[in-house]
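I am attaching a structure below and will ask some questions about it afterwards.
Certain chains of the assembly are absent from this excerpt, and the rest are unmoved.
Per-chain numbering from 1; labels A, B and C assigned in written order.
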């Protein structure tokens, strides 16, 4: 099984800025932990972060046919990018939407996701733990299928 | 540590009706699995389901001072009950909002939650797995605090 | 054939209060007339009224597998209860939405029904006659199926 972990804009700053909202664990650390978890489960995990909507779309295109599930924290693009939605739908790979913070507690424009209705599921608010729960959700989803 | 699992209206039918939307595992089975998980973690888990908004409010009141986290799938009341929101806020117990189905893929009136903005986090779309992920999320949340 | 007649909040007052809006026939009288009609048609009719959303949900659950059609005047819950909608959809029993008054002539919040789009049909405005017409509509619907 192959998984792709996608992180959108500003998530490269994780752990370095605004720990009150996003926690103090860095993206590197989260990726390392997920790679360990993957290894245990016999899953190949690919990680990619970009601040560019276009590069994220490109990366999804490259994954087509080689990926069983996408774990995606699209950050701000969750709320503004129809291009990402279209890329995910074209890829036709099951995906899980992840948020570190509870988006419902924040500004109104973060309450609407352009990705959520086509996702397997959504996990938000648990900080880095959101990623680990999403990983398990994806494994469980694919095993049951 | 003490947890309370609350299930709202129609969730007693779980596994019996509309498996296309809600899956085929019964609420009994989910509760049994969660009790096992709890035991392993040394957590006391209390389970309650009701179709009545008032009884759910009553149950939250009873839990005050004896509960460290509430796992709640409020079902239809997620979208209509300010009374449940007020009960949870009065209890001042951290809670996690759970949904079996991905509410974003369903009718418009299910897109707004009256509980989400005050929850630790929200997990939706993973079927019964939503409960197990929420359980882990709660354990992780409390251990870190 | 088995029918279930459900009446929601405040309909126990029928004939006693606000005859200008709801007419002067009591719920007892309507139920008696419907029971007579049922007998003639060889239909077993069960009647239930409650002011509690939860008890109405419970009653729908009990009817599962034993009921061919539900005639429901959900009163105020027509406009506020997603829980009733979910119960009716879980039951998967054809149902008809009934209103004594013409809801379109009343306050704006009565113009939207949470039950109507999944009903066989809707009858409103005919006073107690709404029930008798709904009864015939249900008989006709089931005979044709």
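Note that a contact is a pair of C-beta atoms (placed from the backbone, for glycine too) under 8 Å apart; a residue touches a chain by one contact, two chains touch by 3 or more.
Remember, predicted model here, so these are calculated numbers, not experimental data.
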If 3 of the identical subunits are displayed, how many subunits does the entire complex have according to this structure file? 12
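Going forward, only the chains that are shown with their structure count from here on.
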Looking only at residue numbers at the chain A/chain B interface, is the share used by both copies over half or under half? Answer same or different. same
Separation of mean Cα positions, chain C and chain A [Å, integer]: 47
I'd like the Å distance between the centres of chain B and chain C, where a centre is the mean of that chain's Cα atoms. 31
Centroid distance [mean C-alpha coordinates] between chain B and chain A, Å: 24
Which chain C residues reach two or more other chains? none
Residue numbers of chain C touching chain B in their complex, please. 52-55, 57-58, 61, 64, 80-83, 85-87, 89-92, 114
Which of the residues in chain B come into contact with chain A in the complex? 102, 104-105, 113, 116-126, 129-130, 133, 136-137, 140-141
As the complex stands, chain B meets chain C at residues 8-10, 12-13, 17-18, 50-55, 75-77, 79-80, 109-110
